[in-house]
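Complex shown without one protein chain; remaining protein chains in place.
First chain written, first letter: the chains are A and B, and each begins at residue 1.
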Amino acid sequence: MWMAYGFMMPAAILVAVLMYWPMIATVRESLFTTSFINPKPQFVGLKVYADIFSDPVFWQVVRNSIVWTLGVVLLQNVLGFFIALLLNQHLPGQGILRSLILLPWVLPGVVAAILWRFMYDPQLGLINSFVLRFGLADRGIAWLADPSIAMAAVIFVAFWKGFPFSTVIFLAALQNVDQEQIEAAKVDGAGPVRRLFDVIIPAIIPVAVVNFLLTTILTFNYFDIIYVLTRGGPLNSTAIFPTQIYEIGFGQFRFGEAAAYGTLSVVILVMIVAVFMLIRRPLLSHREV
Amino acid sequence: MTKRIRYPLLLCLQLVTATLVLLPFFWMFSVSLKPATEPFAIPAQLWPDNPTLENYILALRPEFQRYFLNSVIVCGATLLITIPLALLAAYSLSRFQFRLLSVFLGAVVLAQFFPAGAMIIPLYKIVRSANLLNTYLGLIIAYITVTLPVAIWMLRGFLLKVPKTLEEAAAVDGASPLRAFFDIVVPLARPGIIATSVFVLIVTWQEFLFALSFTSSKEMRTLPVGMNDYIGQYGIRYGELMASSVMISLPVIAIFFFLQRQFVAGLTAGAVKG
């Protein structure tokens, strides 16, 4: 098993060089007055952070990021799980459907976002053509232009784009559920709902935990969808960390502030994941009992 | 619930799911068939009045073929390197206690927390000082750093479900650990391996940020970055963009369509031996 260490070394070096070194450079940059128009940055300690904390937009970004992450992760995994259950029944057409549902996930993020910006368009969009046809409203709804619903609209797109990931993983996990246990539960007279909660869900919890964690991290750092759909607007109602970092850094040439936002985003994500781990613990131990 | 009610209900549910998931894609397909000169109708039409393949012909330009080749090379190499490495690592992690490996895995997972957008410039500097800008190798290395950790992590979850008793039985029968690994563990973990491969393939197939930052010439672009060719400051060429996207997506779907038989094969294997 020294082999394991052997090939872990190059991987470890790669991760150190390609992930940690840039991150350290980023943290360092956030302590200076770094910006494109200021070629000789000065050390200012935590001043950049102090400025950010006193900016109401930052707190809006924190709130939005949490809502966005929770919304997408819950939708994606809960519905993704039910779709996996559905595709695990022996129904006609499932082979092709199992493949086709991957489509949203395969599309490049930018293309998916452009497609949905078009779908949501108040005049040209397909969604509003249904809304009008079924008389749900007398004018097209401006899904992305209303600060009170824009976040829900972008969350839905991310769910559409991301659920196949959860579904595929759950589908694979369902293959490992012990059929004998299911049969035994049937013999005991357990209905489908009880079998679901007593046999299936406990069996897939380890995979579910990985799924939740992974999607949390991927969603929190997901950039394309919001950037193309709204660029964080209207009125910053959909601004999350990745879009804000890009907007400040590359959109406005303020690298130092973008670096500080980047550092803070790691802190916030660690906090979100820590809360998740606290919730997870009783779940896992319950299963082992 | 009796079977008689359940079956049609499930069929209905499946139909609804399929429609909701595939409708946007269907519309995309419809836009890809719309002639560029035909304006968008209000209300939106599900099918264009004069469908044509002209967008596909335009989209199949030499650049697209080149991007396609680049994507195949980069994604294929990443997949072929990631899965065996990840499988071995995940196996060690699921069977033996390696403190150092766990620490490494934790560090790797933490690295996924980092905001890519804030690290582009430092990352670019590193890749440049290693002389790997604008090379396949540079991109493959960057992709492996993303896919390997996640693949290890995912596979470990699946391997934990493979009962240890089977290997122990094989050991009693005189099989070497390596034999046991290939003959027992790998087949049982097949659905997990396929799911992970699909994950790796799709993540790299649509990866954008590294591909954008580490390549500079047109000859080295991958498909997702190549889509930018259709997006101008003053407008988007929707038809060609959508046509290209259809052509980008279908190969991956086709691959999975063939793989998913294996997926089901895994199911029977699990049922028999479980």
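Here is the rule we use: contacts are C-beta pairs under 8 Å (C-beta built on N, C-alpha and C of every residue); 3 or more make two chains touch, one makes a residue touch a chain.
As a convention for this text, contacts and distances are computed from a predicted model.
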- Task: Mind telling me which option in "Sugar ABC transporter substrate-binding protein", "Sarcosine oxidase subunit alpha", "SUF system FeS cluster assembly SufBD core domain-containing protein" or "Beta-ACP synthase" is what UniProt lists for the chain we can't see?
- Result: "Sugar ABC transporter substrate-binding protein"
- Item | From A:F36, A:W59 or A:F197, residue that would touch the chain that is not displayed | A:F36
- Only one of B:A41, B:I57 or B:A171 touches the unshown chain, namely B:A41
- Message: Across the whole complex, list the residues on subunit A that are touched by the chain not included here.
- Response: 13-14, 16-17, 21, 36-39, 121-124, 138-140, 142-147, 150, 230-236, 247, 250-255
- Item | Residue ranges of subunit B at the interface with the undisplayed chain | 37, 39-42, 120-121, 124-126, 128-138, 141, 212-213, 216-218, 225, 228-229, 231-237
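Methods note: only the chains that are shown with their structure count from here on.
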- Message: For subunit A versus subunit B, what separation do you get between their C-alpha means, in angstrom?
- Response: 16
- Item | Touch list for subunit B against partner subunit A, complex | 1, 6-7, 10-11, 13-14, 17-18, 21-25, 27-28, 31, 40, 42-44, 46, 85, 88-89, 92, 96, 98, 100-101, 104, 107-109, 111-123, 126, 141-142, 144-145, 148-150, 153-154, 157-158, 160-161, 191-192, 194-195, 198-199, 202, 205-206, 208-209, 223-224, 227-228, 231, 236, 238, 241-242, 245, 248-249, 252-254, 256-257, 260-261, 263-264, 266-267, 270-271, 274
- Residue numbers on subunit A that touch subunit B, as the complex places them: 1, 3-5, 7-8, 11-12, 14-15, 17-23, 25-26, 29, 83, 86-87, 89, 91-111, 114-116, 118-119, 123-126, 128-129, 132-133, 160, 165, 168-169, 171-173, 175-176, 178-180, 191-192, 206-207, 209-210, 213-214, 217-218, 220-221, 223-224, 241-242, 245-246, 249-250, 255, 258-259, 261-263, 265-266, 269-270, 273
